[in-house]
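Sharing a structure with you now.
Only one protein chain is missing; all other protein chains are in place.
Now for chain A:
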Amino acid sequence: MSDRIAVDPPGPAATRVPRYFWPVAIFLALAALPALITDPFVLNMIMMSMLSAAAALAWNLSGGYAGQLSLGHAAFYGIGAYASTLLLLRAGISPLFGMLVGAGISALSAIVLGMITLRLKGSFFVMSTLAFGAVVHIGAMNFRDLTGGASGLAIPLNPSVVNLTFANKAVYVFIALGLVAAYYVATRLIAGSKLGYSLVAFRENHDAARALGIRTLPIRIGIFALSAGMTSIVGSLHAQYFLYIDPDSVMSLGLSLNFALMAIVGGLGTAYGPIIGAAVVTCVSLVMQIYLGNQVSGLTQLAYSAIVIVVLLSLPTGLGPGLRDALGRRFGWRP
């Protein structure tokens, strides 16, 4: 496990530029994109990358830093999407508030789940998160009166800030970008704190962490809950962007696998890795759907899997750290 994780030095980096120079520059450049790009396909691709990046960042806090590999995070994403949507449709409550309710429900579910399952080791914990994801998915399918079952829920287009609904799709991109920036900063702050160090200690060697007086269980449950709540907020934003949700689009196993995959491909346990992983994975899969989607059926998935395998074999710590090392070796430049 730990061989797959690049260690992001959480302390002050030995660079000549200020600590947040590169992240700020890149985010500003990205923020200019929605103003310059009007092509709906590209705009949608950027939006999907941002939603994925936020979810992957949230997943990475628990899955990457603490090494708690969850394959049930789509359940939290779905809880967020359904909580804000149902509150809006049934009670006319603003999604701005609804997404916080969803985050609260997700965090509480994560605490209960974590208290039971985080005592389990390795693959047993993974299995329990798989089961949790399946239970929530099946539940949403079957409680038709509440969730609309497989036919899903549609949100009427009533553009306003309170409804978090906008006719211009570029506005969503700005919101999603803001969320990614916030999650990135949160990750950096946690990684450089005692909490982040303690999680890494647990991930690297549980007994050694305990022998150094690090109380791991409460912080592991805490980071799992935080990760769940953050994932949930992304789910609410997903619902507002598409104005339609169903169990398969917001809480499927495939979605859970994608969160994990994007963080792993980009670089587990780093703040920038999940963003790079999400952008690459999302863009590759959307572009391939266009060029390969009408050819042989299943070719998209095959090509997609092949790319993932090649990346993982050639850059075992992920694209982010791999590129960083390559830049360092080639040009002596480590951003």
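Methods note: contacts are C-beta pairs under 8 Å (C-beta built on N, C-alpha and C of every residue); 3 or more make two chains touch, one makes a residue touch a chain; residues count from 1.
Note that contacts and distances are computed from a predicted model.
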{"item": "Listed names \"Heme exporter protein C\", \"cysteine desulfurase\", \"3-methyl-2-oxobutanoate dehydrogenase (2-methylpropanoyl-transferring)\" or \"Amino acid/amide ABC transporter ATP-binding protein 1 (HAAT family)\", matching UniProt entry of the absent chain", "value": "\"Amino acid/amide ABC transporter ATP-binding protein 1 (HAAT family)\""}
{"item": "Full-complex contact with the absent chain, from A:55, A:110 or A:201", "value": "A:201"}
{"item": "Contact residue for the chain not shown (choose from A:214, A:303 or A:323)", "value": "A:214"}
{"item": "Of A:142, A:168, A:193 or A:289, the one touching the omitted chain in the full complex", "value": "A:193"}
{"item": "Footprint left on chain A by the chain that the document does not show", "value": "2-3, 5, 7, 9-11, 192-194, 197-198, 200-201, 204-205, 207-216"}
